[in-house]
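First, the structure itself, so that you have it in front of you.
Complex shown without one protein chain; remaining protein chains in place.
Labels run A and B following the written order; every chain starts at residue 1.
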Amino acid sequence: MESVQNTTGALTRRGFLKTTAAAALVAGGVSAAGFAALTPKTASAQSDEKICTTYCNACMGCPLEAVVRDGNVVLTRAKEIEGAPIDQKRMCARGASIPTLIVQEKRIQYPMKRAEGTERGAGQWERISWDEAIDTICTKIKEYQAEFGSGSVCSFTYGTTEPRNMYNLNRLENVAQFSHQNRTTDFALTQGTMYTAGGFYYQGGVDMDLVSQMSTFVVWGHNPIVSWPNAWHYIADAIENNDCKLIVVDPNKNTIGQKADLFVSLQPGTDAALALGLAKIIEEEGKTDDAFMQQKSCAPFLVKESDGRFLRKSDLEEGVAADADDFAVWDEATNAMGYASTAQNPVLRKKGIEVAGQRCNTAYSLLIDRISEYPIEMVSEATTVPEETIRTFADLLCRPGMADIFQGYGIDHYGHGFNTIAAVSVLRIMRGMVPEPRMSYPLNSSGFDETETEHPAIVQSLGTFMFNDLLDTGKYTFPGVTAHMGEQVMELPDVTVEQPLKMLISFGANIVNSAPDRNKTIEAYKKFDFLVTANIEWCDTADISDIVLPAATIQEVGGPIGMNGCLVWADKAVEPKFEAKSDYDMANLIGRGLGLDEWFQEEFDEGMKHVVNTAMSAAMGIDADKLKEAGVMYVGAVPMPAYMTMTGKLQFYQENPGPIENYGQPMDPASIALPHWEPPMEAWPVTAGGFDANPLAEKYPLIVTAGTRRFRVHSYYGQNPLLREMEINEPCVRINPVDAEARGIEDGSYVRLFNDRGHAVAKATFSAGIRPGCLDIDRGWQRSQYLSGCNNDLTSKQIVDWTCPTYAYHDCLVEIEPWDGVVAESQE
Amino acid sequence: MRYGMVIDLKRCSGCKTCSVVCKVANNIPNDIIWNRVLTEGGNAPDTAGGTWDNPEMQHWPVACQHCENPACTKVCPVGATWKDEQTGIVRQDYDKCIGCRMCLAACPYTGVRSFNWEEPAYYADFALGDADAAKHEKHTVEKCIFCTQRVARGEQPACVADCIGRARHFGDLDDPNSEVSKLLASREYTQLHAEFGTKPSVYYLV
């Protein structure tokens, strides 16, 4: 038994000799040959430890186990997920760092108020009691709402921990009728994938059963190795076991690009041109999956020339019930009009069809017209991708076997993001790539279960881009547009939203850091009369607030989450540190303080049951008690009867698209009816593809994007010291050595990026993988971690496409220069 | 038996989850990293070398190589770093180390050994990780121990258990039927600085 030796402080080899007998007893049945034969994937608890189910709320809600000793989380590890058809075990460095995240120095420990007589952001704080904090907040809310209307109090309810826990925050916002601060971020991908394919694919852990089977997999416009690290091993499985060809489309060749069989670098913001150009090649070479398009997409639908809408059964017949409506197609089998649900052989490529006095074209023929505007020569010029590479790309897309395209937020972060997502979706539809309709199991986060819908829940949605105007004048005016509906043309006038703003309550996120044009955000926030921020950690948003509330982490609260095929009910692993409270409890306290007691009766565990107990759960035989008992349940992607689009079919054509984030803006639906390409508003330094270069590029010739980084999610986790050890200890900007040397910049030296909006000082790190003319700056460092400026001081709040308003973080021009260490302008 | 590790470089994405779980599981003091993920390419992590025509980047997870012929154990004057012949693991006795740092000078694998240059400091005021993880001591040398405490319980080292890319494999190199032996039999591999004759027990599939 001498083999079981353990080098610890208590039991060393030397010490061991004296304790052989005891060790032999402890070691029981351990094999005599070396250590015990390895039993992989098991992890035991020491006797004084308990193991709790928890999850990481950084991005994908990865189910974890927390090892708790003496009331502290001492270790987190990926939880084995029983019943999953594929290996769903997952945890990245962020999840692994939770033990120190909980106790990090930067945690907000107690309710604090800005010290009397000090400026906002001066960093002087006084500790107050929860009673005083809630009392002050509720008094202010009542005062402002009485004088300026209920919407003068605005709330940000994304949640301090995780979106699914915003249940009670939403309820508070709705019941108290606060106006709603919209984050205006990431909506192009959300709206683009929803409208075209009925939802996201391949984000995080979802649909990964499919990825392992791919023969061709395209990662377009993002780096899942960094942003959804757990997705990588499924891609690696496909490459290793299935000889999958990995294609990566990105301006910069980063970690995922290094793994690619074909890496396609393109001029930033030309993705839609490339996608539509590829579509043209595939159509011309006859490699489209026509049967798939006939059955599963809107391709054969007849589109009326008069108003651009699909021709429906209800247009042609009286008394068609809404659920019995159908789409008109031209059936080649009968050489007559038929309906999508019954036609034998609906034609895809046919124009000028006369039906019941309406002149119609198939949706696909409209698409062919559109893609004909993207010949390979033009696409190659606009994107800078060689024609040969474009053809190779097209060939790989048409490889036998399963193929799909994994779209990400990189191509979302442009004003025309929706168009790009939709253009890439065209390829998925033409090649029959989109899997059968399925959906990652959702949980209800609306704040109301079905029995409560009688309460008015509609509140005014506001974007931070509106704040400056609203705070200055109480008004925000959306520009009028000329809207096109087929042959109809309508002039839509300006729309003015009137909303005085006095108070902002932010639960979670860190909008001051993460919204573009940070100087403008701060300018706006400073104009609020009163700012309340609840957060786990001190951050840019908390720093400029009047009252700061300490929020609890998932491990201190527990509760349900449903993400990526798994349902988790996290245990309350440890007591909240210091005086931290859950979002749920904070909403209860404020709700009750406002006299809305009837809506805030339930405590956390009861309230959270409503989140799980939805109609869909009932249909699947799942309820809160069962989930709580199980800890983690694998439900997989739920098969759906139809795609969750407007028509139930895959749609490259949008007949009447509205925004998913509605501020009341007028818009031209035709602008996104069929995907098209327009260059970025600002970051267009070249004359190509029929568009003139932006003259601003003479002053600011470089395009800067803020890529995601491994050890933070936006700013969250970015102050966790354990993770900080893993990266260079200050903000960095990656630059191609060619661009650096032209400006006298040395590797590892400080540089200043600047444009008319602001500047950021960062450390230059050379990477040959950065496309010349581009820069890749870190994302998510707090202002206090910068020597001067901040990456979002450079970006713009400009909204380009009002049918899908989203922040264009990547549409940003700058110049870069060596930094001499002098702070160029006073920092707030 | 000889425990060894096989790391598939094609599957390593440089995520450093192994570095973090290693630090937590072994309650490693601040600013000491046993298990690094190095970037072959530029001068900073996750940057590419070469030129824009052909940027090159490869991540290399590097920790103690648990050599069959270790340079460190030979030079330690008191046997505080020693090779466990039963398992092939190169181990460290913190309470024996006199802090002469002969092993740091002798080890050809730059950076895998660390000295506690000060009283070990921690971000938490309680011990993280395994209850039976070794207690760290000021002015002693430490390094990866293949999570001896876990392996003794029949578990995998932390870095293997939680590798996102499923790039790490651990097992008995002497057993031809072990997963690691089979991988080495079926795949092309390389070793770090094999020219030093240290016979590392860590193999890299290329």
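Operating definition for what follows: contacts are C-beta pairs under 8 Å (C-beta built on N, C-alpha and C of every residue); 3 or more make two chains touch, one makes a residue touch a chain.
Going forward, contacts and distances are computed from a predicted model.
Protein name for the hidden chain, per its UniProt entry and selected from "Ferrous iron transport protein A", "NADH-quinone oxidoreductase subunit K", "Aspartate carbamoyltransferase" or "Polysulfide reductase": "Polysulfide reductase". The undisplayed chain touches these shown chains across the complete complex, A, B.
The chain not shown here is touched by just one of B:100, B:127 or B:183, and that residue is B:100.
Mapped onto subunit A, contacts with the missing chain fall at residues 725-729, 732, 747-748, 763, 765.
On the side of subunit B, touch with the chain left out of the figure occurs at residues 31-32, 36-45, 47, 60, 62, 71, 74-80, 96-102, 104-111, 113-119, 138-140, 192-193, 196-197.
Operating definition for what follows: only the chains that are shown with their structure count from here on.
Rounded to whole angstrom units, the spacing between the C-alpha centres of subunit A and subunit B is 35.
Subunit A meets subunit B in the complex at residues 2-10, 12-14, 27, 30, 33-44, 46, 48-49, 69-70, 72, 74-78, 87, 90-93, 96-97, 99-100, 103-105, 225-226, 229-230, 232-233, 236-237, 239-240, 253-255, 257-259, 710-711, 721-723, 725-728, 732, 734, 736-738, 747-748, 765-772.
Taken in their complex, subunit B has these residues touching subunit A: 1, 3, 10-11, 13-17, 19-21, 23-25, 30-31, 33, 41-52, 55-59, 82, 84, 86-88, 91-96, 123-135, 137, 145, 148-156, 158, 161-162, 164-167, 170-172.
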